[in-house]
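All protein chains but one are shown in place.
Read from first to last, the chains carry the letters A, B and C; within each, the first residue is number 1.
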Amino acid sequence: MPFNTGGITVTVAGESHAKALTVIIEGLGAGIKVDELEIYRFMQRRAPGKNRFSTPRSEPDRPVILSGIKNGFTTGSPISAMIENTNTRSQDYGSKLDIPRPGHADYPASVKFGQYFNFCGGGQFSGRLTAVLCFAGALAKQVLREKGIEVTAHISSIHGIKDKSYADGIEDVSRKEFPVISDDQGELMKAEIDSARLDGDSVGGSVECAATGMMPGVGDFLYGGIDGEIAKAVFAIPAVKGIEFGSGFGVCTMRGSENNDEFFMDGDTVRTRTNNHGGVLGGMTSGMPIIFNVAFKPTSSIAKKQNSVSLSERRNAELQVRGRHDPCIVPRAVPCVEAMCALVLLGKIKSE
Amino acid sequence: MPFNTGGITVTVAGESHAKALTVIIEGLGAGIKVDELEIYRFMQRRAPGKNRFSTPRSEPDRPVILSGIKNGFTTGSPISAMIENTNTRSQDYGSKLDIPRPGHADYPASVKFGQYFNFCGGGQFSGRLTAVLCFAGALAKQVLREKGIEVTAHISSIHGIKDKSYADGIEDVSRKEFPVISDDQGELMKAEIDSARLDGDSVGGSVECAATGMMPGVGDFLYGGIDGEIAKAVFAIPAVKGIEFGSGFGVCTMRGSENNDEFFMDGDTVRTRTNNHGGVLGGMTSGMPIIFNVAFKPTSSIAKKQNSVSLSERRNAELQVRGRHDPCIVPRAVPCVEAMCALVLLGKIKSE
Amino acid sequence: MPFNTGGITVTVAGESHAKALTVIIEGLGAGIKVDELEIYRFMQRRAPGKNRFSTPRSEPDRPVILSGIKNGFTTGSPISAMIENTNTRSQDYGSKLDIPRPGHADYPASVKFGQYFNFCGGGQFSGRLTAVLCFAGALAKQVLREKGIEVTAHISSIHGIKDKSYADGIEDVSRKEFPVISDDQGELMKAEIDSARLDGDSVGGSVECAATGMMPGVGDFLYGGIDGEIAKAVFAIPAVKGIEFGSGFGVCTMRGSENNDEFFMDGDTVRTRTNNHGGVLGGMTSGMPIIFNVAFKPTSSIAKKQNSVSLSERRNAELQVRGRHDPCIVPRAVPCVEAMCALVLLGKIKSE
Partner (left out) sequence: MPFNTGGITVTVAGESHAKALTVIIEGLGAGIKVDELEIYRFMQRRAPGKNRFSTPRSEPDRPVILSGIKNGFTTGSPISAMIENTNTRSQDYGSKLDIPRPGHADYPASVKFGQYFNFCGGGQFSGRLTAVLCFAGALAKQVLREKGIEVTAHISSIHGIKDKSYADGIEDVSRKEFPVISDDQGELMKAEIDSARLDGDSVGGSVECAATGMMPGVGDFLYGGIDGEIAKAVFAIPAVKGIEFGSGFGVCTMRGSENNDEFFMDGDTVRTRTNNHGGVLGGMTSGMPIIFNVAFKPTSSIAKKQNSVSLSERRNAELQVRGRHDPCIVPRAVPCVEAMCALVLLGKIKSE
């Protein structure tokens, strides 16, 4: 099913080792200025091979725009783009899927699609597909910026090492190679990643995202809430295991008198003194920054030997995952979270 | 927008103080046996006024089936039901919405809908609307049960007091008045609620939900993942601030070698020894129990005086919330979480 | 599946002999003035029992608004309404569906739903369900009128007797008991209906609909064309067998030089001198009146004895349809066509 967030529809196709990834974006309208270089820069933030904290594959990930943009402006027709898969080493994956990799989609995909699953590199479940989501998200971010809305994210933690929280001030760290507010904490995080990599292991972490400049009242009741839409969108990113808005799971130990954010007049603007609600009340934007935090599991592909099963022989079997993999997916996930958030916000605004 | 989860579509209308709540459920097909008494029993689990831990309103919440069910079986036509709003005390809410209640949808709704917002009782943002979602969910649960799939939930924590986790064994506690696995912990939770109530305050908590018996391979890639769909569905319940699957936010501090759930042959069934993944891999069911945990904020309506603003006079103002309110919403939220989970599972199964 | 036309979603439930018909309308927004009496007047145009040209059943068809409208204005929440089925004579239909009525949905419904099909009165396939579509359409018409858009329809032919065409001038004849432009032709039509009625037979005909005041550019390319949306919507009305826009099937015998509508400046407005295109070019409104014509088959329920089969005994069988039926459905279909057109136009405008 295409991904519809109200006014915007994003349809993605592709597999890790198919000829190309494709994306079609509908609903942006005509006459929107598109900065292709800016899109590419945004996409480079999730590209692999930038440094030792990410996989050594060097994919150019240069999107080819096939329709919908002409002379730097949207034409009003759906926007289609393609990213070719050029640097794929299928030989790392063998001729058939027999021993499913723990933590990956291999096993359920083998049940669902049988022998037809294009399993190399994880098929359509590969994190690689977030490349086209980032293309779409970069477009959405450009449209939002024109409306005074900024979406930004940072690494909020890696293996227990925490960055400063957006609750204490939102900062755009997107130009940093390692997107954290506190570079000192960033160094500790890098040490955790290095340590895992040397052990043939991986580490998890989290990404915090903020959107500022949103007008109040965007979102619908019940299953149309903007928080639910963001949650669904963010779970599209592989490795996500949780999401929380504002004080999030912290509310479980709070009383109402602590958690309720009191309103006050800030000039003629209604604001809340605190933002435990993370910018969402009753599924609608409150006008305060939308803030949410996303849990990412450690990369499932690790160099260590693991126990699994042989699907063909129906017996237990050992597995050694080959290929080139990130010891920590979190740094590259930062723009993906921004992208998904931006797509939801724009879609919701357009459907108001 | 209707709530579509693949094969099932649920459309809800209603406001806290409107004539009635309405729900239309499409996609169930013909010939499904419907136990109306069982539906009513399920709905009673979320009904208010059962004991001192919930609001003293006594709503019968008896749904009237308008079409789609005849002689105890679905006819194949959409199922429509209505719950009349009989016991509403609009005078608690005054003649117009002026001072928005902290934590509620009042303020963004006033921006979105202006003077037309039917604000009494929170309008369409009231927790009352979950009554019809529970009606739909109860139907879904009956269909799932025929397929050997059980959805169950319990209070996993209240104000820091934790129940046993489903990770250590899934138990159906739905028949308990206070649905916890450990009754001792339940007593401590009740004390927390009582204490908050006596202080004119409220407390937050969490609900853990499990679905057993799901076949592997249900769910789609990217934005079609079953985890994302469940997340979106659960955020439809007012007061939800976070959701996590399996080890959830715990994965942020784990290494891949700890977090990866190794496969083994259990007879001829492929299973994992641990269930950190919470039954979802790559957006698809793995065949292991789906387990997720949901954070609920403390009830926003508290008796304590709070600071807010007067929207008409554009100045700061104090507010004393009147009306009858739960000091803790968590016990009544348990069946709501089950309902939303069941609707997603059934919809996803039907669209495979 | 709900009926979504861009910005508006209409969800209907009900069966001819169920407790009630229900409709939920989403997307209208808050603050729209609703004239309930005008809605009721519109619905009365399709109501049965008005004269000898329609079925003698007298259904009050008074809709009960359950939510979404307060003090005469939409609240911004979905609008829900119900029409109770009070005057149903199930005994006309026997205890089970055995001999399917020619021309009706009985046979395919019996295959699809088996014994669970609530077949009395045709179940969910009854023309009776258009009552709630008319409720929704009446609302849409009120919103369109505020935008200067009028939707009107008339009987364009009955059993070969033709009314004047909208191509020669659009006229609102909605206040007439028998909605034709030429009353003389109307008398001939009535004679055809009377003649068929006396023979225990029925007659077909057509309805022409026009929408004036539409701005140019509304509609999308390919499967999003406003003509395709109107076509789909109109086929929701039972007994429709064809639809054509502008010159319609007449284009099959035309040359391009005849059929192309030349543009000219009418003051500062771009218009076409002729309207063979029926107001739609490339799936978009051209600014000229939208004009389309709809074919309705003769009422399938006739008093004459007919050949059919016994489904239980798998043999040929004779059938005499009982019950009260219109000898010609066309007069009552006129407001239904307006309703479906109005819903599409409003939905499409809202999604631009």
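One rule holds for everything that comes next: a residue touches a chain if its C-beta (ideal position, glycine included) is under 8 Å from a C-beta of that chain, and two chains touch if they have at least 3 such contacts.
Values in this document were obtained by computation on a predicted structure and should not be read as measured data.
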Statement: By the document's definition of touch, the residue of C:A196, C:A210, C:I290 or C:L345 touching the omitted chain is C:A196
Contact with the hidden chain (one of C:T22, C:S67, C:N85 or C:S157): C:S157
Message: Contact with the hidden chain only, please: which chain C residues?
response: 1, 3, 6, 10, 12, 100, 102-105, 107-109, 111-113, 122, 124-125, 129, 133, 157-160, 196, 199, 201-206, 215-225, 227-229, 231-236, 238, 240-249, 251-265, 268, 270, 272, 276-278, 281-287, 295-302, 304, 306-309, 311, 314-316, 352
Contacts of chain A with the absent chain, listed as residue ranges: 1-2, 9, 11-15, 18-22, 24, 26, 30-31, 64-68, 70, 73-80, 82, 109, 112-118, 123-124
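Note that in this section only the chains that are shown with their structure count from here on.
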Message: Suppose chain centres are the mean of their C-alpha atoms. Which chain sits farthest from chain A?
response: C
Query: At the interface of chain B with chain C, does the proportion of residue numbers present on both copies reach over half, so same, or stay under half, so different?
result: same
Field: Gap in Å, rounded to a whole number, between the CA centres of chain C and chain A
entry: 46
Rounded Å distance, chain A centre to chain B centre (Cα mean): 26
- request: Express in whole angstrom the distance between the two chain centres, defined as the mean CA positions of chain B and chain C.
  value: 39
Task: Send over the residues of chain A in touch with two or more other chains.
output: 221
